[in-house]
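For this view, one protein chain was removed and the others were kept in their places.
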Amino acid sequence: MALVPDNTLITATPEEGRALALKMARLVIKATQPDDAVREKLRPDYAGDADSLISIAHVVAVEFATIAAANNYWR
Amino acid sequence: MALVPDNTLITATPEEGRALALKMARLVIKATQPDDAVREKLRPDYAGDADSLISIAHVVAVEFATIAAANNYWR
Amino acid sequence: MALVPDNTLITATPEEGRALALKMARLVIKATQPDDAVREKLRPDYAGDADSLISIAHVVAVEFATIAAANNYWR
Amino acid sequence: MALVPDNTLITATPEEGRALALKMARLVIKATQPDDAVREKLRPDYAGDADSLISIAHVVAVEFATIAAANNYWR
Amino acid sequence: MALVPDNTLITATPEEGRALALKMARLVIKATQPDDAVREKLRPDYAGDADSLISIAHVVAVEFATIAAANNYWR
Partner (left out) sequence: MALVPDNTLITATPEEGRALALKMARLVIKATQPDDAVREKLRPDYAGDADSLISIAHVVAVEFATIAAANNYWR
């Protein structure tokens, strides 16, 4: 299973870098809980819980920091 | 849906960079829970809870670190 | 509303940088919960709770990391 | 017990770097709880809990940041 | 009240840098909860709780990262 789509951190734009951050976070969760049905059942637990949503935003922020640095901030 | 407004991390000032950090965090939450009604219903859960507010501040701090670096700290 | 006092991350000293980190964290909380009365009512919740105080210290540490880098660590 | 497989942070690709991040996080947990049976019994606790899965994703993001920097982001 | 002892991040050794990280974290908590008696009453809450102790270690790690960078890692 791929953990890094296209096996690169380099993206054309910040928007694509942000989407990559989201995907990379999800792929780690998929690697830890590979059962699609279980993950699907967990969705309401976090999508309807403010603290879980904030935690997800935190993880994406950390992933994005790495991707942004890799792309020299798309300056 | 846009995850990075204007598709850039570059802002004119720290104040604008800070506002961008807030927006980017919110857009990840919107991407995870796209239903406006559900998000609106969750608002009292976090806006009236000290620990949730602290967690939000944490996420914004992490996003801002990336944006500040991208802008060479507006030196 | 200002999110970054004086719209700069540059301070004369580490002490002022630390105070700025505290202020910037508080201003994000104020932006999320603008009602002064609600925030005031929440104060005992976090000021009397060890884990909340530790979480606040964590946020300040993250904000300060950015401010310290912006000031080249006041070397 | 090895904490860093092959005793290096350098990997050929982002994908391998990501796999290393996952392994390094697991090895710290193994060092803290060396009993295989106990760790195995804990698996359903985190693999079936949304917040635990998000926390794991957070740790991997932090480990990966270090590994990505070590590899100069595989640019 | 001082938030940064001696108003500098520069220390002679890693050991002193680590002690500074601990002090700076405590001073933020003191700034948030200035009542010595309340803080003293909270001590058993965190000193006897594994998760609180881990959270404290986390904050110190973040503060230390900044101090270590400020000192060019005492290389």
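Side notes on the structure shown:
A, B, C, D and E label the chains in the order they appear, each numbered from 1.
Just so we're on the same page, a residue touches a chain if its C-beta (ideal position, glycine included) is under 8 Å from a C-beta of that chain, and two chains touch if they have at least 3 such contacts.
Since this is a predicted model, take the numbers as computed values, not measurements.
If you put the missing chain back, the residues of chain D touching it would be 2-4, 7-10, 24-25, 28-29, 31-33, 38, 42, 45-46, 49, 51-52, 55-56, 58-59, 62-63, 65-66, 69-70.
Where chain E meets the omitted chain, the residues involved are 13-15, 17-19, 22, 46-51, 53-58, 60-62, 64-65, 68-69, 73-75.
By our rule, only the chains that are shown with their structure count from here on.
We define each chain's centre as the mean of its Cα atoms; on that basis chain C and chain D are separated by 31 Å. Chain D has no residue in contact with two or more other chains.
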